[in-house]
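Shown here: the complex without one of its protein chains, the others still in place.
Labels for the chains are A and B, by order of writing; each one numbers its residues from 1.
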Amino acid sequence: MNFQGLRVEVAGRIARVTIDHPPLNLLDAVLLRELSRLARRLAELGDDVRVVVIDSADPEFFVAHLDVGMLSTIGDDPEASVGSFQDLMGRYRALPQVTIAKIAGRLAGGASEWILNLDMRFAVRGRAVFNQVETGLGIVPAGSGSQLLPALMGRARALEVILGHDDVDAETAQLYGWVNRTLDADACDAVVERLATRIADLPLALIAGVKRAVDAGAPDLGPGLATERAVIAEAVTDPYARQRIAAFLAAGGQTRAGEVSLGELVGPGHVRQ
Amino acid sequence: MNFQGLRVEVAGRIARVTIDHPPLNLLDAVLLRELSRLARRLAELGDDVRVVVIDSADPEFFVAHLDVGMLSTIGDDPEASVGSFQDLMGRYRALPQVTIAKIAGRLAGGASEWILNLDMRFAVRGRAVFNQVETGLGIVPAGSGSQLLPALMGRARALEVILGHDDVDAETAQLYGWVNRTLDADACDAVVERLATRIADLPLALIAGVKRAVDAGAPDLGPGLATERAVIAEAVTDPYARQRIAAFLAAGGQTRAGEVSLGELVGPGHVRQ
Partner (left out) sequence: MNFQGLRVEVAGRIARVTIDHPPLNLLDAVLLRELSRLARRLAELGDDVRVVVIDSADPEFFVAHLDVGMLSTIGDDPEASVGSFQDLMGRYRALPQVTIAKIAGRLAGGASEWILNLDMRFAVRGRAVFNQVETGLGIVPAGSGSQLLPALMGRARALEVILGHDDVDAETAQLYGWVNRTLDADACDAVVERLATRIADLPLALIAGVKRAVDAGAPDLGPGLATERAVIAEAVTDPYARQRIAAFLAAGGQTRAGEVSLGELVGPGHVRQ
């Protein structure tokens, strides 16, 4: 399959998606368009693909985060713009296939929200670094993060990671339930491979049935997503967000040199001076 | 008290139930009938029993799983058959007493669902092995497992254990919240004994009041259980499930030699060749 910024190979009913969008796997307009195409393609493939395993070609960046440039062009109707991002997230949540992320390198902001909408996450010890960075840019998570993080880790830990806008290591991510498990690189490969192979051995109808049963007991995300849209619409149109994003870019945001210290970069020392 | 496959002794308002149903503590028609009798008897006993501690006489098998032979005789109305299993689970959930499982050995499938409907679970390190095995047999958990596993461990980990149909060790079970805690054998005995003794010191009305308050805040399981019934009714009547169960039995399912490697036995290597 032919994608830009993504390499996709299908074998044994497993689609292997490698994010390869230099220089830092930024979730920009190109990657968003391709993720939308990928979701549509997976839905079309039906039982030909039962499991999707997603990793990154870049050892330091899994996916950096949403391109902050998109925030400045969010336009007259921010709730609608955010709504279309939420819709893309929802399309991943609704896939009949099982989606699994194998995370090494950094994953932050809106890109973290995309991965939260996959079915399972495994992290590589010492290499995966998470940062729900939005508040450090004067905004809030609005791609379902305010709903899915509390569901995974409880209110207290979700508030910590959302409001702290700080780096979270892979061990803490496992303790908090942000990922299923944190493993050494070799073990992570082996565990994900064994799991994917076992699930790919099941008919898609059975997989989808399990997901339907599990989700039947889950609360409706609608009201929470609506509040997310309202809250970000206020934040993103405030001059404070523009100022904070400008300071972030001036300090090295969206460059490799800056983003390898993302937690520092958006903290009080740098951005707010 | 006189049960078949269960040894039950009551002393100090604690009922000690030991599952002793050779050759592998299979949850068959006999054991199901006795579990139904036990639930009724406990309800009758009222304050004479305040705590129920359940363990196994077999060091390798806590309870193997539901007898797959029962699936082939599920009859014309699978939703009704499954509904009666769900009802038995619900009777354990509704007991006024506190039920505690002390798990060493293997616990899988429908038997795991029974234990999920108890109030607390403690596992012995290095000995307890869990497997929510149903998808490996072409079916899905339908004794409330699709609802209770996500409530305990979150959606991502629940999907992993349900769709992976693989062995889960006691350490992972503790990390995931499948059990309250995983402890060395001696510590597990001591912790459960101390806890049971403390709770047995409380009037049943107080115990039941706590359970009522805790459950008042829990979501209604009804819609999720209905979806479970619909999903299994489709799966169990599909020839695929019959084929997969036949392959399981041919490869050594429901024998001790086969079941000690349950994860392998239902995996792609064995069943699907």
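Throughout what follows, contacts are C-beta pairs under 8 Å (C-beta built on N, C-alpha and C of every residue); 3 or more make two chains touch, one makes a residue touch a chain.
Values in this document were obtained by computation on a predicted structure and should not be read as measured data.
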{"item": "Residue among A:A11, A:A156 or A:A257 touching the omitted chain", "value": "A:A156"}
{"item": "Touching residue (missing chain; options A:E34, A:D201, A:E228 or A:E259)", "value": "A:E228"}
{"item": "Contact residue for the chain not shown (choose from B:A29, B:A80, B:A185 or B:V210)", "value": "B:V210"}
{"item": "Contact set of subunit B toward the excluded chain (per top definition)", "value": "98, 119-121, 151-152, 174, 177, 179-181, 194-195, 197-199, 201-203, 205-207, 209-219"}
{"item": "Contact set of subunit A toward the excluded chain (per top definition)", "value": "135-136, 138-141, 146-147, 149-151, 153-160, 162-166, 172, 175, 219, 221, 223-224, 226-228, 231, 234-235, 238, 240, 267-268, 272"}
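Just so we're on the same page, only the chains that are shown with their structure count from here on.
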{"item": "Centre-of-Cα separation between subunit B and subunit A, whole angstrom", "value": "34"}
